[in-house]
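A protein chain is absent from this complex, but the other protein chains hold their places.
Chain IDs A and B follow the sequence of writing; residue 1 opens each chain.
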Amino acid sequence: MDIELVEIPKWNCCGAVSSLTADDVMHHVAPIRNLIRVIEMNEEGLVNDEKRLIVFCSMCFNVLRRSNKRVKEDPKFLETINSFMDEERDYDGSVKVMHFLEILRDIGFYKVKERVKKPLKGLKVSAYYGCTLLRPRGVGIDDPEAPSIMEKFIESLGAEVVDNPYKSLCCGSYHTVGGNKELVAERAYKIINAARERGADLIITSCPLCAFNLDNRQELTKKIHPDFEHMPVLYFTQLMALAMGMESETGFDGNYIDPRPLLRERGFLEG
Amino acid sequence: MTETIIIKDRNIDLLRLASEISGEVITLCEQCGICTTSCPMAEDMDITPASIMRYTQLGDEFVLETRAIWYCASCFSCTVRCPRGIDLAKVAEALRQIKLRKNQDYLKIDELKEEAEELPAIALVSAMRKYTG
Partner (left out) sequence: MSEEKMITVYIMGKAYQVPFGLTIMKAMEYAGYRFIRGSGCRAGFCGACATVYRKKGEYKFRTALACQTTAEDGMYLAQLPFVPANRKEYNINELDPEKNVLSEYYPEINRCVSCNTCTKACPQELDVMYYIQAAIRGDYRQVSELSFDCIQCGLCTARCPAEITHYHVAQLARRIYGKYQLKVPEHLEKRLKEIEEGKFDEEIERLKNMSIDELKSAYVQRDIEKIPRGEVSDE
(Lines give C-alpha, C1' and ligand atoms only; values in the text may rest on other atoms or scores of the structure.)
Protein backbone atom coordinates (compact mmCIF):
# COMPACT_ATOMS: atom_id res chain seq x y z
CA MET A 1 0.00 0.00 0.00
CA ASP A 2 3.08 2.16 -0.38
CA ILE A 3 3.39 2.74 3.35
CA GLU A 4 6.53 1.85 5.17
CA LEU A 5 6.25 1.80 8.93
CA VAL A 6 9.40 2.50 10.94
CA GLU A 7 9.32 1.58 14.62
CA ILE A 8 10.39 4.21 17.12
CA PRO A 9 13.72 3.21 18.62
CA LYS A 10 13.51 3.03 22.39
CA TRP A 11 9.85 3.86 22.74
CA ASN A 12 8.40 3.86 26.23
CA CYS A 13 4.97 2.99 27.56
CA CYS A 14 2.69 6.03 27.16
CA GLY A 15 0.71 5.17 30.30
CA ALA A 16 -2.38 3.71 28.57
CA VAL A 17 -4.78 6.22 30.15
CA SER A 18 -4.66 9.96 29.83
CA SER A 19 -4.06 12.03 32.91
CA LEU A 20 -7.22 14.12 33.17
CA THR A 21 -6.38 16.66 35.83
CA ALA A 22 -5.51 20.27 35.16
CA ASP A 23 -2.47 20.34 37.43
CA ASP A 24 -0.71 17.06 36.71
CA VAL A 25 2.38 17.34 34.52
CA MET A 26 4.21 14.13 35.39
CA HIS A 27 1.95 11.74 33.52
CA HIS A 28 2.32 13.69 30.28
CA VAL A 29 6.07 13.13 30.30
CA ALA A 30 5.83 9.55 29.01
CA PRO A 31 3.78 10.35 25.88
CA ILE A 32 5.78 13.48 25.06
CA ARG A 33 9.03 11.52 25.39
CA ASN A 34 7.81 9.27 22.57
CA LEU A 35 7.00 12.30 20.44
CA ILE A 36 10.55 13.59 20.99
CA ARG A 37 11.80 10.24 19.65
CA VAL A 38 9.86 10.92 16.42
CA ILE A 39 11.65 14.25 15.97
CA GLU A 40 14.98 12.52 16.64
CA MET A 41 14.14 9.93 13.99
CA ASN A 42 13.87 12.77 11.49
CA GLU A 43 17.15 14.28 12.66
CA GLU A 44 18.93 10.96 12.49
CA GLY A 45 17.61 10.16 9.03
CA LEU A 46 15.55 7.11 10.04
CA VAL A 47 12.65 8.83 8.33
CA ASN A 48 12.73 11.68 5.90
CA ASP A 49 10.71 14.74 6.90
CA GLU A 50 7.93 12.57 8.31
CA LYS A 51 6.27 13.74 11.51
CA ARG A 52 3.26 11.42 11.40
CA LEU A 53 3.24 8.96 14.28
CA ILE A 54 1.05 5.99 13.40
CA VAL A 55 -0.53 4.24 16.36
CA PHE A 56 -2.44 0.96 16.29
CA CYS A 57 -3.63 0.75 19.90
CA SER A 58 -6.68 2.94 20.59
CA MET A 59 -5.56 3.73 24.13
CA CYS A 60 -2.02 4.71 23.18
CA PHE A 61 -3.47 6.75 20.34
CA ASN A 62 -5.77 8.60 22.72
CA VAL A 63 -3.04 9.28 25.27
CA LEU A 64 -0.49 10.43 22.70
CA ARG A 65 -2.93 12.64 20.83
CA ARG A 66 -4.31 14.19 24.04
CA SER A 67 -0.89 15.03 25.44
CA ASN A 68 0.19 16.39 22.08
CA LYS A 69 -2.95 18.51 21.90
CA ARG A 70 -2.43 19.76 25.43
CA VAL A 71 1.14 20.94 24.87
CA LYS A 72 0.18 22.56 21.55
CA GLU A 73 -2.61 24.51 23.21
CA ASP A 74 -0.63 25.46 26.29
CA PRO A 75 2.92 26.67 25.60
CA LYS A 76 3.62 27.16 29.31
CA PHE A 77 2.69 23.56 29.98
CA LEU A 78 5.05 22.49 27.20
CA GLU A 79 7.81 24.61 28.68
CA THR A 80 7.37 22.92 32.06
CA ILE A 81 7.64 19.48 30.47
CA ASN A 82 10.65 20.49 28.39
CA SER A 83 12.46 21.92 31.40
CA PHE A 84 11.71 18.79 33.40
CA MET A 85 13.16 16.54 30.70
CA ASP A 86 16.48 18.36 30.79
CA GLU A 87 18.29 15.35 29.32
CA GLU A 88 16.14 15.44 26.16
CA ARG A 89 15.96 17.85 23.26
CA ASP A 90 12.94 20.16 23.52
CA TYR A 91 9.63 19.11 22.04
CA ASP A 92 8.01 21.60 19.68
CA GLY A 93 4.53 20.19 19.14
CA SER A 94 5.24 19.31 15.51
CA VAL A 95 4.42 15.60 15.56
CA LYS A 96 1.05 14.49 14.22
CA VAL A 97 -0.43 11.54 16.10
CA MET A 98 -2.63 9.36 13.91
CA HIS A 99 -4.45 6.08 14.30
CA PHE A 100 -3.75 3.46 11.64
CA LEU A 101 -7.41 3.49 10.60
CA GLU A 102 -7.09 7.22 9.89
CA ILE A 103 -4.17 6.52 7.59
CA LEU A 104 -6.22 3.90 5.76
CA ARG A 105 -9.06 6.41 5.44
CA ASP A 106 -6.66 9.04 4.08
CA ILE A 107 -5.23 6.63 1.52
CA GLY A 108 -8.72 5.46 0.70
CA PHE A 109 -10.43 2.23 1.68
CA TYR A 110 -10.74 1.41 -2.02
CA LYS A 111 -6.97 0.95 -1.96
CA VAL A 112 -7.32 -1.53 0.88
CA LYS A 113 -9.90 -3.33 -1.23
CA GLU A 114 -7.47 -3.52 -4.14
CA ARG A 115 -5.00 -5.35 -1.94
CA VAL A 116 -7.47 -7.93 -0.69
CA LYS A 117 -6.57 -11.38 -2.03
CA LYS A 118 -9.25 -13.37 -0.27
CA PRO A 119 -12.40 -11.28 0.13
CA LEU A 120 -14.19 -12.36 3.29
CA LYS A 121 -17.44 -12.81 1.44
CA GLY A 122 -20.30 -13.86 3.68
CA LEU A 123 -18.39 -13.37 6.92
CA LYS A 124 -20.52 -11.28 9.25
CA VAL A 125 -18.38 -8.91 11.24
CA SER A 126 -19.42 -6.53 13.98
CA ALA A 127 -17.25 -3.52 14.76
CA TYR A 128 -16.52 -2.70 18.37
CA TYR A 129 -15.13 0.81 18.81
CA GLY A 130 -14.99 1.10 22.58
CA CYS A 131 -14.15 4.48 24.00
CA THR A 132 -10.74 5.86 23.25
CA LEU A 133 -10.92 5.68 19.47
CA LEU A 134 -13.96 7.99 19.47
CA ARG A 135 -14.04 10.08 22.60
CA PRO A 136 -13.74 12.80 23.64
CA ARG A 137 -14.70 14.96 20.66
CA GLY A 138 -11.68 16.62 19.13
CA VAL A 139 -9.52 13.62 19.97
CA GLY A 140 -11.45 10.70 18.49
CA ILE A 141 -11.16 9.74 14.83
CA ASP A 142 -14.85 9.65 14.01
CA ASP A 143 -18.29 10.88 15.09
CA PRO A 144 -18.59 9.71 18.71
CA GLU A 145 -22.31 9.03 18.36
CA ALA A 146 -22.44 7.50 14.88
CA PRO A 147 -19.04 6.21 13.83
CA SER A 148 -18.56 4.44 10.51
CA ILE A 149 -14.80 4.12 9.91
CA MET A 150 -14.53 0.52 11.11
CA GLU A 151 -17.57 -0.48 9.06
CA LYS A 152 -15.86 0.93 5.98
CA PHE A 153 -12.79 -1.04 6.93
CA ILE A 154 -14.83 -4.26 7.24
CA GLU A 155 -16.49 -3.64 3.88
CA SER A 156 -13.15 -3.04 2.21
CA LEU A 157 -12.11 -6.55 3.25
CA GLY A 158 -15.17 -7.95 1.56
CA ALA A 159 -16.95 -8.95 4.75
CA GLU A 160 -20.49 -8.10 5.72
CA VAL A 161 -21.07 -5.43 8.37
CA VAL A 162 -23.30 -6.24 11.31
CA ASP A 163 -24.31 -3.24 13.38
CA ASN A 164 -24.21 -3.34 17.14
CA PRO A 165 -25.99 -0.73 19.29
CA TYR A 166 -23.35 -1.31 21.95
CA LYS A 167 -20.39 -0.78 19.63
CA SER A 168 -19.13 2.16 21.65
CA LEU A 169 -20.31 1.05 25.08
CA CYS A 170 -17.36 0.85 27.44
CA CYS A 171 -16.19 -2.71 28.11
CA GLY A 172 -15.08 -1.80 31.62
CA SER A 173 -11.48 -1.12 30.65
CA TYR A 174 -9.03 -1.40 33.56
CA HIS A 175 -11.70 -2.76 35.90
CA THR A 176 -10.44 -6.06 34.55
CA VAL A 177 -7.69 -5.74 37.21
CA GLY A 178 -8.53 -6.43 40.84
CA GLY A 179 -11.90 -7.12 42.42
CA ASN A 180 -14.31 -5.75 39.80
CA LYS A 181 -13.83 -8.18 36.93
CA GLU A 182 -17.52 -9.01 36.92
CA LEU A 183 -18.20 -5.48 35.69
CA VAL A 184 -16.18 -6.36 32.60
CA ALA A 185 -17.65 -9.84 32.17
CA GLU A 186 -21.19 -8.40 32.31
CA ARG A 187 -20.39 -5.80 29.68
CA ALA A 188 -18.80 -8.43 27.47
CA TYR A 189 -22.05 -10.39 27.84
CA LYS A 190 -24.10 -7.41 26.73
CA ILE A 191 -21.85 -6.41 23.83
CA ILE A 192 -21.27 -9.89 22.42
CA ASN A 193 -24.92 -10.96 22.75
CA ALA A 194 -26.07 -7.84 20.92
CA ALA A 195 -23.70 -8.68 18.08
CA ARG A 196 -24.91 -12.28 17.98
CA GLU A 197 -28.59 -11.33 17.98
CA ARG A 198 -27.89 -9.37 14.80
CA GLY A 199 -26.18 -12.35 13.22
CA ALA A 200 -22.48 -11.56 13.70
CA ASP A 201 -19.88 -14.31 13.35
CA LEU A 202 -17.19 -12.35 15.10
CA ILE A 203 -16.23 -8.97 16.52
CA ILE A 204 -13.24 -6.81 15.67
CA THR A 205 -11.74 -4.07 17.77
CA SER A 206 -8.74 -1.76 17.59
CA CYS A 207 -8.05 -1.62 21.33
CA PRO A 208 -5.88 -4.36 22.88
CA LEU A 209 -7.54 -3.92 26.28
CA CYS A 210 -11.05 -4.17 24.76
CA ALA A 211 -9.77 -7.24 22.89
CA PHE A 212 -8.58 -8.80 26.16
CA ASN A 213 -11.80 -7.91 27.96
CA LEU A 214 -14.14 -9.14 25.23
CA ASP A 215 -12.06 -12.22 24.42
CA ASN A 216 -10.33 -13.53 27.57
CA ARG A 217 -13.05 -12.43 29.99
CA GLN A 218 -15.55 -14.66 28.15
CA GLU A 219 -14.37 -17.36 30.54
CA LEU A 220 -15.81 -15.41 33.45
CA THR A 221 -18.88 -14.38 31.44
CA LYS A 222 -19.62 -18.05 30.81
CA LYS A 223 -19.28 -18.76 34.53
CA ILE A 224 -21.78 -16.06 35.43
CA HIS A 225 -24.12 -16.82 32.51
CA PRO A 226 -24.00 -20.54 31.62
CA ASP A 227 -26.28 -19.82 28.62
CA PHE A 228 -23.63 -17.55 27.11
CA GLU A 229 -22.16 -18.64 23.81
CA HIS A 230 -18.58 -17.78 22.95
CA MET A 231 -17.71 -15.58 19.99
CA PRO A 232 -14.28 -14.91 18.52
CA VAL A 233 -12.96 -11.37 19.03
CA LEU A 234 -10.23 -10.32 16.62
CA TYR A 235 -7.86 -7.42 16.57
CA PHE A 236 -8.71 -5.52 13.40
CA THR A 237 -5.32 -6.19 11.83
CA GLN A 238 -5.82 -9.95 12.21
CA LEU A 239 -8.84 -9.73 9.93
CA MET A 240 -6.83 -7.58 7.53
CA ALA A 241 -3.99 -10.13 7.42
CA LEU A 242 -6.49 -12.89 6.73
CA ALA A 243 -8.12 -11.01 3.85
CA MET A 244 -4.78 -10.05 2.37
CA GLY A 245 -3.67 -13.65 2.30
CA MET A 246 -1.05 -13.32 5.01
CA GLU A 247 -2.16 -16.30 7.05
CA SER A 248 1.16 -16.70 8.80
CA GLU A 249 0.77 -13.18 10.17
CA THR A 250 -2.67 -13.61 11.67
CA GLY A 251 -1.42 -14.60 15.14
CA PHE A 252 -4.55 -16.54 16.04
CA ASP A 253 -2.54 -18.53 18.62
CA GLY A 254 -2.93 -15.56 20.94
CA ASN A 255 -6.72 -15.49 20.85
CA TYR A 256 -8.56 -16.95 23.84
CA ILE A 257 -11.58 -17.93 21.74
CA ASP A 258 -9.97 -19.58 18.75
CA PRO A 259 -11.49 -18.17 15.53
CA ARG A 260 -9.89 -20.83 13.34
CA PRO A 261 -12.64 -23.48 13.50
CA LEU A 262 -15.17 -20.90 12.31
CA LEU A 263 -12.86 -19.53 9.62
CA ARG A 264 -12.05 -23.03 8.36
CA GLU A 265 -15.71 -23.92 8.24
CA ARG A 266 -16.37 -20.86 6.10
CA GLY A 267 -13.43 -21.62 3.87
CA PHE A 268 -11.32 -18.63 4.83
CA LEU A 269 -8.60 -20.82 6.28
CA GLU A 270 -7.04 -23.96 4.84
CA GLY A 271 -7.07 -27.26 6.68
CA MET B 1 -38.04 10.44 40.58
CA THR B 2 -36.79 12.65 43.38
CA GLU B 3 -33.79 12.02 45.50
CA THR B 4 -33.20 13.53 48.91
CA ILE B 5 -29.65 14.53 49.62
CA ILE B 6 -28.69 14.99 53.24
CA ILE B 7 -25.51 16.97 53.58
CA LYS B 8 -23.40 15.44 56.31
CA ASP B 9 -19.99 17.03 56.10
CA ARG B 10 -20.35 20.22 54.22
CA ASN B 11 -17.00 21.44 53.06
CA ILE B 12 -16.89 24.19 50.48
CA ASP B 13 -13.16 23.49 50.12
CA LEU B 14 -14.02 20.21 48.43
CA LEU B 15 -15.86 22.02 45.63
CA ARG B 16 -12.98 24.43 45.26
CA LEU B 17 -10.40 21.65 45.26
CA ALA B 18 -12.32 19.46 42.80
CA SER B 19 -12.80 22.47 40.51
CA GLU B 20 -9.13 23.35 40.64
CA ILE B 21 -7.86 19.84 40.03
CA SER B 22 -10.37 19.09 37.27
CA GLY B 23 -10.26 22.53 35.67
CA GLU B 24 -14.04 22.23 35.20
CA VAL B 25 -16.78 24.61 36.32
CA ILE B 26 -18.66 22.10 38.43
CA THR B 27 -21.34 24.62 39.45
CA LEU B 28 -22.54 24.72 35.83
CA CYS B 29 -24.25 21.36 36.28
CA GLU B 30 -28.02 21.71 36.32
CA GLN B 31 -28.78 18.09 37.16
CA CYS B 32 -30.42 17.10 33.89
CA GLY B 33 -29.20 13.54 34.30
CA ILE B 34 -27.98 12.91 30.75
CA CYS B 35 -24.64 11.80 32.20
CA THR B 36 -26.37 9.13 34.24
CA THR B 37 -28.35 7.80 31.29
CA SER B 38 -25.19 7.75 29.16
CA CYS B 39 -23.00 6.06 31.75
CA PRO B 40 -22.27 2.37 31.09
CA MET B 41 -21.32 1.90 34.73
CA ALA B 42 -24.27 3.74 36.35
CA GLU B 43 -26.23 0.54 36.96
CA ASP B 44 -23.46 -0.78 39.21
CA MET B 45 -22.64 2.49 40.96
CA ASP B 46 -23.86 3.32 44.45
CA ILE B 47 -24.69 6.89 43.45
CA THR B 48 -25.28 8.13 39.92
CA PRO B 49 -22.90 10.36 37.95
CA ALA B 50 -25.40 13.22 38.31
CA SER B 51 -25.34 12.68 42.08
CA ILE B 52 -21.54 12.76 42.04
CA MET B 53 -21.86 16.23 40.53
CA ARG B 54 -24.48 17.34 43.04
CA TYR B 55 -22.60 16.13 46.11
CA THR B 56 -19.48 17.83 44.79
CA GLN B 57 -21.36 21.09 44.18
CA LEU B 58 -22.56 20.93 47.76
CA GLY B 59 -19.08 20.12 49.01
CA ASP B 60 -20.25 16.94 50.71
CA GLU B 61 -17.23 14.78 51.44
CA PHE B 62 -19.44 11.73 51.34
CA VAL B 63 -18.79 11.70 47.59
CA LEU B 64 -15.18 10.73 48.26
CA GLU B 65 -16.29 7.54 49.97
CA THR B 66 -18.54 6.34 47.15
CA ARG B 67 -17.87 3.39 44.89
CA ALA B 68 -19.09 5.47 41.97
CA ILE B 69 -15.98 7.65 41.65
CA TRP B 70 -13.90 4.48 41.20
CA TYR B 71 -16.38 2.68 38.93
CA CYS B 72 -16.12 5.53 36.44
CA ALA B 73 -13.91 4.04 33.72
CA SER B 74 -13.10 7.34 32.00
CA CYS B 75 -15.03 6.27 28.91
CA PHE B 76 -16.10 9.88 28.19
CA SER B 77 -19.68 8.92 27.29
CA CYS B 78 -20.95 11.61 29.66
CA THR B 79 -18.31 14.06 28.48
CA VAL B 80 -19.50 13.98 24.87
CA ARG B 81 -23.14 14.41 25.88
CA CYS B 82 -23.20 16.93 28.73
CA PRO B 83 -25.36 19.84 27.50
CA ARG B 84 -23.48 22.19 29.81
CA GLY B 85 -20.15 21.16 28.33
CA ILE B 86 -18.77 19.78 31.56
CA ASP B 87 -16.11 17.10 31.27
CA LEU B 88 -17.40 14.81 34.01
CA ALA B 89 -14.58 12.35 33.47
CA LYS B 90 -12.24 15.08 34.67
CA VAL B 91 -14.40 15.73 37.74
CA ALA B 92 -14.38 12.03 38.66
CA GLU B 93 -10.61 11.96 38.11
CA ALA B 94 -10.22 14.96 40.41
CA LEU B 95 -12.23 13.23 43.15
CA ARG B 96 -10.11 10.10 42.81
CA GLN B 97 -6.99 12.19 42.87
CA ILE B 98 -8.07 13.87 46.12
CA LYS B 99 -7.96 10.42 47.69
CA LEU B 100 -4.87 9.16 45.85
CA ARG B 101 -2.84 12.24 46.68
CA LYS B 102 -3.43 11.47 50.35
CA ASN B 103 -1.86 8.06 49.81
CA GLN B 104 -5.21 6.28 49.89
CA ASP B 105 -4.93 3.77 47.06
CA TYR B 106 -8.02 2.02 45.74
CA LEU B 107 -6.11 -1.04 44.53
CA LYS B 108 -3.70 -2.97 46.72
CA ILE B 109 -1.28 -4.03 44.06
CA ASP B 110 0.62 -6.39 46.32
CA GLU B 111 -2.50 -8.51 46.53
CA LEU B 112 -2.67 -9.11 42.77
CA LYS B 113 -0.08 -11.93 42.83
CA GLU B 114 -0.56 -14.57 40.07
CA GLU B 115 -3.25 -12.47 38.45
CA ALA B 116 -0.61 -9.93 37.50
CA GLU B 117 1.37 -12.34 35.33
CA GLU B 118 -1.72 -13.25 33.29
CA LEU B 119 -2.85 -9.70 32.63
CA PRO B 120 -1.59 -7.71 29.66
CA ALA B 121 0.58 -4.72 30.47
CA ILE B 122 -2.07 -2.35 29.11
CA ALA B 123 -4.47 -3.51 31.86
CA LEU B 124 -1.93 -3.27 34.66
CA VAL B 125 -0.56 0.08 33.59
CA SER B 126 -3.97 1.69 33.20
CA ALA B 127 -5.30 0.25 36.47
CA MET B 128 -2.29 1.47 38.39
CA ARG B 129 -2.59 4.94 36.92
CA LYS B 130 -6.24 5.11 37.91
CA TYR B 131 -6.22 3.22 41.20
CA THR B 132 -2.91 4.12 42.82
CA GLY B 133 -1.29 7.42 43.66
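List of remarks:
As a convention for this text, a residue touches a chain if its C-beta (ideal position, glycine included) is under 8 Å from a C-beta of that chain, and two chains touch if they have at least 3 such contacts.
Being a predicted model, the structure only gives us computed values, none of them experimental.
Counted over the whole complex, the shown chains touched by the missing one are A, B.
Checked against the hidden chain, the listed residues A:12, A:94 or A:148 yield one contact partner: A:12. Among B:13, B:30, B:65 or B:118, the one in contact with the hidden chain is B:118. Taking the whole complex into account, chain A touches the unshown chain at residues 10, 12-13, 15, 26-27, 29-30, 33, 84-85, 87.
Residues of chain B in touch with the missing chain: 109-110, 112-114, 116-119, 121, 124-125, 127-129, 132.
Going forward, only the chains that are shown with their structure count from here on.
The mean-CA centres of chain A and chain B are about 25 angstrom from one another, to the nearest whole unit.
Considering their complex, residues 20-23, 40-41, 44, 71, 73-77, 79-80, 87, 89-90, 93-94, 97, 107, 112, 115, 119-127, 129-131 of chain B touch chain A. Against chain B, in their complex, chain A makes its touches with residues 13, 15-24, 27, 57, 59, 131, 135-137, 144-145, 168-170, 172-178, 180, 183, 186-187, 208-209, 212.
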